[in-house]
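All protein chains but one are shown at their positions in the complex.
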Amino acid sequence: MDSVVEDNQLGMMKYGIGQPVTRSEDPKLLRGEGNYTDDVNLDGQAYGVMVRSPYAHGTLNGIDTAEASTAPGVIAILTGADLDAAGLGTMKCGLPLKGRDGSPINYVPRPALATDKVRYVGDPVAIVIAETATQARDAAELVELDIDPLPAVTDARAAAEAGAPQLYDSVSGNTAIDFQYGDTAKVDTAFKEASHQTRLNIRNNRIVVSAMEPRSAVGSFDAASEGYTLNVGCQGVFGMMNTLAKQVFNIEPEKMHVVTGNVGGSFGMKAGAYPEYICVLHAAKVLGRPVKWTDDRSGSFLSDCHGRDHDMTAELALDADGKFTALRITGYGNVGAFLTAVSPMMPTMNTLKNANSVYRLPLIEVASKAVFTNTTPVTAYRGAGRPEANYYMERLIETAAREMGIDAIELRRRNQILPSEIPYAAANGMNYDSGDFPTIMQKAVEASDWDGFAARKAESEKRGKLRGRGVGCYLEVTAPVQEEMGGIRFEENGDVTIITGTLDYGQGHWTPFAQVLHQKLGVPFERIRLIQGDSAELIAGGGTGGSKSIMASGAAILEASDIVIDKGKKIAAHVFETAVEDIVFEGGAFQVAGTDRTVTVTELAEQLRGGLDLPEDLPRDLSVKHIFDAAPSAFPNGCHVCELEVDPDTGVVEIDRYNMVNDFGTVVNPLLVEGQAHGGIVQGLGQALMENAVYDSEGQLQTGSYMDYAVPRASDVPSFTFATHAVPATTNPLGAKGCGEAGCAGSLPSIMNALVDALAPLGVKHIDMPATPEKVWAAIQSAKAA
Amino acid sequence: MTDIQYVAPSTLDEAVGAYAAAKGAARILAGGTDLLVQMRAGMVKPGLIVDIKKVAELSAIEKTPEGGFRIGAAVSGAVLEEHPTFGKVWPGVLEGLNLIGSTQVQGRASAGGNLCNGSPAADSIPGLVAAGAIATVQGPNGRRNIPVEQVPTGPGKTSLAPGEILVSFTLPPRPAHSSDAYLRMIPRTEMDIAVVGCAVSLTMDGDTCTAARVSLGAVAPTVLLVEDAAKALVLTKLDDASLDKAAAACSAACNPIDDKRGTIAYRTKVAGVLLKRTTAIAAERAKGG
Partner (left out) sequence: MAKMHITTTINGEPTEFLCEPYETMLDVLRDNLGMTGSKEGCGSGDCGACSVTLDDRLVCSCLMLAAEAEGHEIRTIEGMSEGEALHPLQQKFLETAALQCGICTPGVLVAADALLKKNPNPSETEVRYWLAGNLCRCTGYDKIVRAVLETAADLRGAAE
């Protein structure tokens, strides 16, 4: 008896919350047996290739498909007119965000295929469907587009100016929303009364998301049931189902079956519906056979939503002691040619929520416009406003410290919210529930061998290199959890299946979710399965995004487990012929209190399968379909310290040391969390040092391949030192805070602060991202000249 | 795309015959690292692909009777790197060839393909120019030899006549205490396209440089042989003044374009910086050898 308990506890230790458990999906992925969308092939499938606008802006007069239609293997060519004739609806942005005058977002519906105008290079106008992908590609080149080019505008600030080319008749000044938060008069006064003001114009460069798996979709249609099926990589099948069913196809959601297997990276980009998905679904219905579309990389550069692209002016007011008295961020966010479901959030609300960071700040104002331009639509990208807002704040602090002659660490200390001040109601409306910001910074400083920097700097100088060090404190406001399914199904074969509507695209949800369930119910870890990518299984699903999945699905699994326990207690009471009140649940087993009569969840499930003779009012199984209602945002935070060297003759930057201390609250699986931090840091490093999507004056993307768009490679990045200082969140049952986007939030400021620190002795005050060798070199030259 | 033919002849005569007969509709396939990308992008639509890797001469690495090396045009960087002595004699040529793309690309890409692609930023070419390499080409009218720097005539253009195939590169015998080096500057550190490439080949007598050739890539419509820079180095001890003079000659020789990868000012200045660094490496190697 005792040995069973001990074995069980050993099992808990091995697979419980907090353990570095390896990922259950990895044996398959490591053998190349992953099931990504392009690996899906359906009987009789045809292949679709998109015809895209070569112009950034123009009137679409006509599409001549005559020659293409007769090309070998071509089955059909569909245009916007065909979709209109079929009565298909448009994709919409339904964010409840309000402008400064209380008006809603000036959204414009997005058709899958353009009919009147084209608005960016890559805007899809037709799909060519053929027997093979090569035939479709060859025929697509034969489709003739009659387009009258119009002047294009690609820059948000320019697009908002009078006289700029207008993308939509219905949208004045190309402005989707003119957002404002904060008491302008009070903020103005604070700046007037400040003993010091720091002001920076900061470019948040446009990013090509570049998930390594190009987007792909296979549409099929079953005439008998009038049901569509879409195999697609996304971030949540429940939301994708609803968007396509309700907004576009005007059918009941259960007639739109969305299935997602493995997803090869997304970072926000694959979250929403895309024109191609609508095209393959409709084509499958029209043709009576499945239609598959897979982008090639040059298509991905144009058609995958981009990230970032803000121009902001950031200002900080300080009193004589260096205490912050007000923060103001004003500027423009480029949303591209169409709104996605979330794109107006990043330059507005998410900038506001996250700029406050870990600091005591009496006043904050954010006033920004989300602006349409003739560019690829912009959507959430790893952090979605969080890293940028932290970056603005940390650059302001570092700059203010230099201007005021105060040590930057000391300046942060004077302003950091102390643990004794938490819960803290921030001026931006956020309520911080937990955190120990000064200790985390101190630990990061110590981990970085702070005092050894001078010697390292001197050694770099001997080699002709400039060494710099930068700190990036951050605090992110994760997306709040709303309606997430916690399904627990006891299968006939003894497996226990978790069913939930978050969906991982590399994070590895299966294992941490199983750890939570294993710890709570004691079911064997290796028998736990996960269903996350089948809309037919879900009764709710918020999807993944905003670093919330462990809070959402973790809490849903815990609450569903409580229901399993309640059901089990009733059944166990019957089995043991005792009262429900006498049954306790402990260590994975139901026990008659004070006796040695126990039955584990697994045993009880097995007995139920075997057929227990139960009264009518008792449940027949332990399975549960539950919806977790909501949890507020959490506040993951931390401090990164970066040290780098600059070659002043060429401008090449090399990162030498990188340390971080993070507070992710309760960490369910440290093995995976560390990887999330690494990945986020390197995406931030890419934005900071090399990545930049560039358009020319005609709206052509100049950086449309990996030859011209630099994604960090193994040789571009250092290794990292990772530590945690956890203060569990009080606002969700697990105490988790979310970790997916935090790496980016720490790396943008720490890297850029380190770079400016290296160049400061030459007189460089600020340098914009990406700090390419040429830009660094040019900054050095102009500082020397001045 | 659907009406392409592929042939892989085993003799040079067959290859030249097939290539010439296709009258411009054919493309040579060596490593394929440019050709397949261009085909995929729809930039080229060849009717015939002539795979030359089965022709022995194009895949061989040989010592010449004079003591130099002859390298088949289709030899990949990875194969050349594994040669027991080539990299000791011509480390800079090898560096250039093995800066073309990734490990995977180095397993396929050849100097011949790099030269025939006609990119001013071709990484393997400055090293060959500095080495004084001679290209051997063969066409319907026979075989001829031309200095490598005379092959490219502009971006994407070469002096090869219709039907001519690049066969090999011949590198001269090396005096004692000679070596070379190649450095390049790119928007990032490992791959991508050079904004400046610099190759220096030197012969040293003690601390004195007795012979030099300098070549720059990516700073003009074709790879340059910079004779003024070489003159500034020869019969000096590679002192700061001489290096400054050579660097200035490099900057002066630059005739670059302003493009998304680098401005004129940056390319011009960095060309001089790289000259100094490359010279230092080559001199160190030459003294050691």
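Order of writing sets the chain letters: A and B. Residues in each chain are counted from 1.
Definition applied: a contact is a pair of C-beta atoms (placed from the backbone, for glycine too) under 8 Å apart; a residue touches a chain by one contact, two chains touch by 3 or more.
What you see is a predicted model, and the numbers here were worked out from it, not measured in a lab.
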item	value
Displayed chains contacting the withheld chain	A, B
Among A:Ala634, A:Val682 or A:Leu701, the residue in touch with the chain that has been omitted	A:Val682
Contact residue for the chain not shown (choose from B:Ala8, B:Ile61 or B:Ala211)	B:Ala8
Contact partner of the left-out chain, one of A:Leu42, A:Val286 or A:Met707	A:Met707
Identified contact with the non-displayed chain, of B:Ala21, B:Val37, B:Ala161 or B:Ala241	B:Val37
Selected residue (touches chain absent from view) among B:Arg70, B:Arg108, B:Arg184 or B:Arg213	B:Arg108
Touch with the omitted chain, as defined above, among A:Thr90, A:Thr115 or A:Thr134	A:Thr134
Residue ranges of chain B at the interface with the undisplayed chain	1-6, 8, 29, 31-33, 36-37, 39-41, 49, 51, 53, 76, 78, 101-105, 107-108, 190-191
Chain A, residues in touch with the chain not shown (by the definition above)	22-23, 25-27, 29-34, 36, 38-39, 134, 210-214, 262-265, 267, 296-297, 505-508, 671-672, 674-675, 678-683, 705-707, 711-717, 719-720, 743
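The working rule: only the chains that are shown with their structure count from here on.
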item	value
Footprint of chain A on chain B - complex, ascending	1-2, 40-42, 185, 187-193, 195, 260-263, 265-266, 269-270, 273
Sites on chain A touched by chain B in the complex	72, 134-135, 137-138, 141, 296, 298, 649-652, 654, 690, 694, 702-703, 707-708, 710, 713, 715-716, 772-774, 777-778, 781
